[in-house]
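See structure below.
The complex is shown incomplete by one protein chain, all other protein chains being positioned as in the whole.
Labels run A, B and C following the written order; every chain starts at residue 1.
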Amino acid sequence: MSSTPTVIGRTREEMAQRLAQDIPDGSYVNLGIGIPELVAKFVPEGRELVYHTENGLLGMGPSPEGAGDPELINAGKRHVTAIPGASFFHHADSFSMIRGGHIDLCVLGALQIACNGDLANWSTGTPDAIPAVGGAMDLVAGVKSIYVITQHCTKDGEPKLVESCTYPLTGCGVVNRIYSDLAVVDVTPDGFRVVELSPGVEFEYVRERTGAPLLPPETDH
Amino acid sequence: MSSTPTVIGRTREEMAQRLAQDIPDGSYVNLGIGIPELVAKFVPEGRELVYHTENGLLGMGPSPEGAGDPELINAGKRHVTAIPGASFFHHADSFSMIRGGHIDLCVLGALQIACNGDLANWSTGTPDAIPAVGGAMDLVAGVKSIYVITQHCTKDGEPKLVESCTYPLTGCGVVNRIYSDLAVVDVTPDGFRVVELSPGVEFEYVRERTGAPLLPPETDH
Amino acid sequence: MINKQIASAADAVADVFDGATVMIGGFGEAGSPVELIHALIDQGARGLTVVSNNAGSGEVGLAALIKNERVAKIVCSYPRTANSTVFPELYHSGRIELELVPQGTLAERIRAAGAGIPAFYTASAVGTPLAEGKESRTFDGREYILERALKADFALIKGKTGDRHGNILYNKTARNFGPIMAMASANAIVQVEQVVDAGTIDPEVVVSPGIFVQRVVEIAEPAHESALVAAGEVYP
Partner (left out) sequence: MINKQIASAADAVADVFDGATVMIGGFGEAGSPVELIHALIDQGARGLTVVSNNAGSGEVGLAALIKNERVAKIVCSYPRTANSTVFPELYHSGRIELELVPQGTLAERIRAAGAGIPAFYTASAVGTPLAEGKESRTFDGREYILERALKADFALIKGKTGDRHGNILYNKTARNFGPIMAMASANAIVQVEQVVDAGTIDPEVVVSPGIFVQRVVEIAEPAHESALVAAGEVYP
C-alpha cells in the first residue's frame, strides 16, 4: 500500500462543490471570504441562487472579465458584477436583511466550532493581532442557516471541531452544519453527528481528528 | 362706542401671515392640518422653505391646478404637488426626519397649551370619541421648534392657554411659541410671556382670556 | 428559477389563515391595495389582526374588510376618517379592538421587526396616555419609552412596478408603509401595475429589494378608493 494518497478526503473545491449540492433553488445566500466564495462555481444546473454581499448588493454576479469597477465590489473587496434583477442599498438596509432573518444561508470559514454550535472565526486572541470582526457576528446572529466550510484540522493537526472554543467567539450556538475535507457534520442537540463521510474516509479516522464526541451517521430505518 | 368691532385681533389668515414672518430662509417645515396649512401662502418673498409631509414627501408644493393625483397627497390627504428638488421616501425614513431632529419647525393646532409647554391637540378624552393620534406625538417629540397657531379661546370662551392641560397630552414641555388671534406668546421657563400683542389688542384683554399667569412683553433695555 | 409572480390576487392570498396578523399598506387611499383586500374578503379569513395606518373609508377596501367583521383587532395611528361609519360602529359596539400607536412609532416598530431589532427606545408619546404601562428610561437626561417590534404573517402592499425577483418600485406618496411592511412580514404580497423582465429596473433605484417580497401580482388598472367611494360602491 505504498500508493496511499497524500491527500485524504475532499479538496477545497470538492468541499465547496459538496456544499453547493445542499442549497435549495431560490435561496438567498451570503458567502464569506475565502473557500466559501468557491461555492458559487458549483451550484447545480437549474438552480437559481441570489447572492447577497453585506456591503450593499443583492444579486451579486461573478468577477468581471477585464477591468472591474472599484465601486462595484464584494465584502472581500474584490471586483464583482450585478445580475439582472440586482439591487443596491445602504449598510443599514443591508444588515436589516442579515439581522432580520431574510437571508437563507451563510457560508463561513472557521477557526473552531464547538459541539454546541459555538463558532470562533474572527480572532485568534493573540495580543499582537489587530482585532477585526467585520460582519461575521451579525451574519451568524441573523442568517437562518449557518454552514461552515473548513479543513477538519489546522495545519498543525489540531482539531477545529472541539468541545469548547478556546478562541474568542463569533456567536453562540449558531452553526448548523460543517463541510470539512473529511466529512459533512451536523451540529445537533446531542453534539456533532456525521451526516456523510468523504469518499474513502472512515468514521474512525474522522473521530480521531475531532476534538469532541462524534456520533456516527444515523442509520436508515 | 357702539361701533366696537365684533372681531378683535387677528383673523386666521392674519395669524398664519404673522407666523410666516418668523420662519427663517431655508427652513425645513412641517405644517399641520387646518390653519397651519395657510402659513405656506404667506412666506415672505425671497425666502425658500422646504415642506415635509410625514406621509413621505420632502419638497411639497401647493395643491395642483386641475385634477390631482390620488397618490400624491399630504398628511391631510389633500392632493398636492412636488417641487423641483423634491424626494419621496417610506414612512420609517420620513419619521427618521421627524424623530431625528432634522426638521426645523412644526406648526400645529391646539386644544390646550399649558404654561410649561405641554400640548394637548389630539383628543378631547370624551369616551365616545374614536381615538386617533396620527403623527402628532412624533412631531412634537422630534421637531426642533414647535409653534402653535390657535384661537386664544374656545368657541365657548374658555382659555386654551392654561395652567395645566385637562385634555390628554400630545407631548410634555414641547411648545415653544403660540400665535393666537390676540397675541404672540412665548413659553418661557417663567411661563407664558407675550412677545407681541395683535394690533388693537390690550395686554389686559389678553391676560383676562389666558388661563395661567401671563407676563407682559419684555421691555427693551 | 425564481419567479415570485402569482397569477391572481385570489391565489396570492389563498393561505391567509384565521387569526393571522396582516399588514395593509397605504396612507389614506394612497397605496391602499384595494384588489388584494377584496381578494382577502372573498377568501374568507376571520379574526385577523390588521396593522394599517388608517381604518379605510366608504365600504370598499379596508373598510369593507372591517365591515364584513373579518378584523378582530386593528393596530393603527389614525382610525378616524371622513367617509366611513364602518369602524366607529364596530368600535362603539365592542366588536373590534383598537391598539392606537403614534404614526412614527408604528413605522419604526414595523421597520424594527424587519431589521431584527426586538425593541428600541423613543421619545414619542412620553408623558401621554399612549405611554401608559410602558417601560421608561432616561438616556443623556431625556426620557424615552421602550417599544417592541411589530411583525406580521402577511402584508398586502400596492406597488407600481415589479419583477420576478420581487423588486418593487412605488408611485409617489403611495410608497408610505409598503417597503417596511414588506420587511416585517413573513409573506409580503405586492400588487403592481406591471411586472417587467428582471434587469429592467435599474438596481440603483429599487425601493424594495426582492428579498423582502414573496409574491407579486399584476393588477394592471388598480381602482382608487376615492373613486369607488364617490360612486357609492360597496364590496362585496
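Heads up, the rule we're going with is that a residue touches a chain if its C-beta (ideal position, glycine included) is under 8 Å from a C-beta of that chain, and two chains touch if they have at least 3 such contacts.
Just so it is clear, the structure is predicted and the values come from calculations on it, not from any experiment.
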> For the full complex, which residue in B:Pro44, B:Gly101 or B:Pro216 touches the chain that was left out?
Replying inline: B:Gly101
> Which is it among C:Asp42, C:Glu69, C:Glu99 or C:Glu204 that touches the chain not included here?
Replying inline: C:Glu204
> Any idea which of A:Leu31, A:Leu105 or A:Leu169 touches the chain not displayed?
Replying inline: A:Leu169
> So that we can see where the missing chain sits, which residues of chain C does it touch?
Replying inline: 108, 112, 115-123, 139-140, 142, 144, 148, 169-170, 172, 203-205
>> Using the document's contact rule, name the residues of chain A that touch the chain not shown here.
In response: 53-57, 69-73, 77, 82, 88-92, 94-95, 98-99, 118, 128, 130-138, 141-142, 168-172
> For chain B, which residues lie in contact with the unshown chain of the complex?
Replying inline: 25-26, 28, 46, 48, 50, 52, 57-59, 82-89, 92-93, 95-103, 142
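Everything below uses one rule, namely that only the chains that are shown with their structure count from here on.
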> Computing the C-alpha centre of each chain, which chain sits at the greatest distance from chain C?
Replying inline: A
> Which chain's mean C-alpha position is nearest the mean C-alpha position of the whole protein set?
Replying inline: C
> Per the centroid of Cα atoms for each chain, what is the distance between chain B and chain C, given in Å?
Replying inline: 30
> In angstrom, rounded to a whole number, how far apart do the mean CA points of chain A and chain B lie?
Replying inline: 57
>> Could you pull out the residues of chain B that touch at least 2 other chains?
In response: none
> At which residue positions does chain C touch at least two other chains?
Replying inline: 111
